[in-house]
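Only a single protein chain was left out; the remaining protein chains are all shown in position.
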Amino acid sequence: MTAVQPQMPTQDALEVGTTATTAVKGRSRIPWRFLAGRAAFYLFTLWAAITINFFLPRMMKGDAVSQYLSRNRNVSPEAADALRSLLGLDTDKALLHQYVDYWGLLLRGDLGVSLLHGLRPVTEVISQALPWTVGLVGFATLVSFAIGTIGGGIVGWRRGSRLDGLIPVTTFLATIPYFWLGLLAIAVFSVNLGWFPIGKAYGVGMRPEWTAEFIGQVIHHGTLPAVTIVIASLGGWMLGMRNMMLTVLDEDYVMVAQAKGLPNKRVLWRYAARNAVLPQIQSFALSIGFIVGGTIVMEMVFSYPGVGKLLLDATNAKDYALMQGVFLVITLSVLVANILADIAYAFLDPRTRQTEA
Amino acid sequence: MTTDLRTERAADLPTVRPPRPRATFRARLGSSFAMFRNRKSITGLAILGFFVLVAILADVLAPYSPTKVDSAARLQPPSVEHWLGTTHLGEDVLSQVIYGTRGVIVVGFLAAIMATIIAVVVGVVAGYLRGWRSESLSALTNVFLVIPGLPLIIIVASMFDNPPLVVIAAVLGLTGWAWGARVLRAQTMSLRNRDFIQAARANGEPLHRIIGKEMLPNLMALIAASFVGTVTAAILGLTTLSYIGVIPVNTYNWGTILNWASAQGAFRQNQWWWFMPPGLCIAAIGVALSLINFGIDEYVNPRLRSAGERARAMRKRGLDVNDPVTAVRPATSAQERA
Amino acid sequence: MTVLEFDRVTKIYSVRGAGQIKALDDVSFTLTSGQTIGLVGQSGSGKSTIAKILTQLETPTSGQVRLDGEPIPRRGAGLRAYRQKLRMVFQDPFASLNPYHSVRYHLERPLRLDAVVPKAALEDEVRRLLERVRLEPETVIDRRPHELSGGQRQRVAIARALASRPLLLVADEPVSMLDVSIRLGVLNLLADLRREEGLGVLYITHDLATARHFSDEIMVLNQGRVVESGPADDVILRPQDPYTRELRAASPDPEKHFASVSGQHGGVL
Partner (left out) sequence: MRDSLLTVRDFSVVYDVDPPVEAVKNVTLELHRGEILGLAGESGCGKTTLAYGVQRLLKAPAVITSGSVVFHDSSGEDIEVDRLDAEQMRQFRWDKISMVFQGAMNALNPVATIGSQLEDVFEVHRPTMSRAERREAVVELLEIVKVGRQRRRSFPHELSGGMRQRVMIAMALALRPQLMIMDEPTTALDVLVQREILQQISQLRHEFGFTVVFITHDLPLLLEISDRIAIMREGEIVELDTAERIWTSPRDDYTKTLLSSFPRLTGERGVVVR
């Protein structure tokens, strides 16, 4: 600079905040405001789900127990009354009263008894099935998310290369109905090639225990369902990440990183992909609900002993307590998964840590 | 002023100006459908149109009644009489697939129309309003997104003994609007703050015109995308529910055919003519719909198209878009082309 | 003669987590038709809050805005009449026109809404408006915004603001997004309109030089307060307030620069 104006202010204009975006002082590393907002939302969703659950059996013509009785004639009237009170369907009480009772039962962890499973408590029935679903589907979903996101990142980075061809292929695999894909897989790999067993979580005659043989069986039985889930859901993640990459690659900071002489790999992972993955995590959170839907179909196709199968069996047998219980548990697990995704997001995106929106 | 530089950078690059359209009715109509005017969308629309025709002309096209039992020809592989073979009762698979198209198309479109109406109303209103009203509509949308849809549909559907198609469509529509509403809300919020909306308000435009004439035209592509998305979801949902058996199997659609095929062990006995056609049909319609949406996506966000296409075009000229170093090429080749 | 009065207007925003922010603090001024007031200040000084209050997007926390002595009605015919008299030109010509509509539509709407001319005369009036902003009607009337250059867009926006025959114009940084060489053209157009039609113009800007060039009076705003106001040359050439002096010292001024440089070197000039 050849000349410097002499009468410049000496005070630091930055501290005064000459622009609208002043530096946030005393920021906290934990995004309390963000998390509190999300917590309120989840509580509301939970309430909504539970309330839907309460009203569903009451929307039907007649009540669940009479329907059940009409098909199982060897139940005594006394047993029927007992069932009604267990299900909270005492028709002589006011609706509000029933609602309060229902919450009371819920908070005590009492989801009623399952007519289908010999009047065993619903919680017990579900807790046997839940680990299978969570294990298999959780694993497959995470694998699919990881492969899809990393793959989408690479495809986006190498746009215009032959890798672009992957996108239509994975999208096609995502548009065919999952149950058909599963059935085809069974027809090809189990029936004709005999590589994998047809359905179930482990072989007949096995007892769940922590032995190498049993775990081997579980893996052998789980491979086909897991692979089909990955194949069917890969496309969405890949396309989403690729599209996000194309957007992020045009950002100035990517250009800056290249001007800084950073190697391509570093630009790709630390600058481009690191930013492109954020919307992926958000859509991951929101799509968990859809994933669960797929689970039910998977468990039907592969006769897998998880909660989805439980729900279908309960639906066919009109076992309302079990249906309600399963729906509640599914919703709860979706919410928990959502919270986990949210926390991950909050820590990956420093902007959520802002104290003021 | 941030955009100052951005526009300048963009101006450094050549922009292609489309020819000047006359503001006639036809041009207007044309521009309303501009999002479909690309190869992907047109291919998708053609496939979809084919299925719609099949659905309409099912009575003419199907060689047999879908329920006509030919006990002499059970589980026949494809032949001249039965192009796609027969079922375990001797029903003609081709006729079933043709009639099945009807259920799929009707439910798919009905559900999508309902879902789109809800999505547009909720999304645009939530996007236009401010404060707690907007927030609570958004929370409602998110609740519908988060609550797992399929289990809910299964439970609701199981409460009807014999649900008519309209009810199934309604249930699919009611559980399928949230995604569209969310996208539309975000876009409406960004539109609301644009200066041309402020200008319309300053002009004294009434609210219905601001939403109907100023905002909606700019939202059309997103609305179309959300419609196409819900058709896909509804068709997959319907066939899945039919396959599971929640929806009575006496109304024909591709899912019920697969339900029968699966129940009769077609998959284990390699009766491919029975289970391949309906599955492939669902896949084909799915591909058609995602092609349409690809087209719309690329219309909304030209970067998506141009990125791939331009990169390929560059490659042909020996340039690599990922090359962090500008290529040096003696003038000859570039000027020869010019 | 139309007079807009800003009478001791204060606007306070409450911001979550940051308490209250005074965007405007006891601001008063008067704008008369045929006059241009330059409103100068940095971002965050409250300039845009004044524009928002004038266009009814915000309401003052205290104080009053009056047009010809009457407070602005909140709704109904009175509000419509006020809006017809005071129009806005926005900063970003790329965002202030709806990409979906043609130039004709943009100009016809205010004409229809305010029933400025009978329906049969709409077309002629649109053409007349375009001519007034020095655009050739034939070439632009059926175009859409994306087919126009930045300068043309801003002229269309000005034509739209003029359509309902307003008496006052609020121009919020009307040229900061335009190319350097066409900025003066647009500002000169505003100056011509002021002269020819007796418009009152509130010219909001951060650029002292154009403010001085195009305004009769300048008002300097700092953190919501008017720190100095007066005839344009007085404020710029003989600033009284320290903040105005800082602003002036920080603005590029080649004239002064080369005068001082040549002084140091023994006076080449």
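The first chain written gets the first letter, and so on, giving A, B and C; residue counts start at 1 in each chain.
The criterion applied here is as follows: contacts are C-beta pairs under 8 Å (C-beta built on N, C-alpha and C of every residue); 3 or more make two chains touch, one makes a residue touch a chain.
The shown structure was predicted, so the numbers you read here are calculated from the model rather than taken from an experiment.
Colleague: Over the full complex, note down every shown chain the hidden chain is touching.
Modeller: Contacts of the unshown chain, counting the full complex: A, B, C.
Colleague: Identify the residue among A:V100, A:V169, A:A259 or A:A344 that touches the chain left out of the display.
Modeller: Checking the options A:V100, A:V169, A:A259 or A:A344, the one contacting the hidden chain is A:A259.
Colleague: On chain C, where is the contact patch with the chain that was removed from view?
Modeller: 42-43, 179-181, 183-184, 206, 208-210, 212-214, 233, 236-237, 246-258, 261, 268-269
Colleague: For chain B, which positions touch the chain that isn't shown here?
Modeller: Within chain B, the residues touching the omitted chain are 1-2, 4-5, 7-9, 11-14, 310, 314, 317, 319-321, 323-331, 334-335, 337-338.
Colleague: If the hidden chain were put back, which residues of chain A would touch it?
Modeller: Against the left-out chain, chain A lists 1-5, 8-9, 12-14, 17-19, 21-24, 27, 251-253, 255-263, 266, 270-271, 274-275, 278, 348-351, 353-354.
Basically, only the chains that are shown with their structure count from here on.
Colleague: Where the centre of all protein Cα atoms falls, which chain's Cα centre is nearest to that point?
Modeller: The chain sitting closest to the overall C-alpha centre is B.
Colleague: Could you put a whole-Å number on the gap between the CA centroids of chain A and chain B?
Modeller: A distance of 23 Å separates the two centres.
Colleague: For chain A versus chain C, what separation do you get between their C-alpha means, in angstrom?
Modeller: About 52 Å, centre to centre.
Colleague: Quick check: what residues of chain C touch more than one other chain, meaning two or more?
Modeller: There are none in chain C.
Colleague: What residues on chain B touch chain A, complex-wise?
Modeller: 139, 142-143, 145-152, 154-156, 158-159, 179, 232, 236, 239-240, 243-246, 255, 258, 262, 267-268, 270, 275, 279, 282-283, 286-287, 289-290, 297, 301, 303-304, 307-308, 310-312, 314-315, 321-322, 324
Colleague: Okay, in this complex, where on chain A does chain B touch?
Modeller: Touch residues, chain A against chain B: 41, 44-45, 48-49, 52, 56, 59-60, 157-161, 164, 171-172, 175-180, 183-184, 186-187, 191-192, 198, 243, 246-247, 249-250, 258, 264, 267, 286, 288-290, 292-294, 296-297, 300, 308, 311-312, 315-316, 318, 323, 326-327, 330-331, 334-335, 338.
Colleague: Can you tell me which positions in chain B touch chain C when the two form their complex?
Modeller: Checking each residue of chain B against chain C gives 1, 3-4, 7, 17-18, 20-23, 31, 194-196, 198-205, 214, 217-218.
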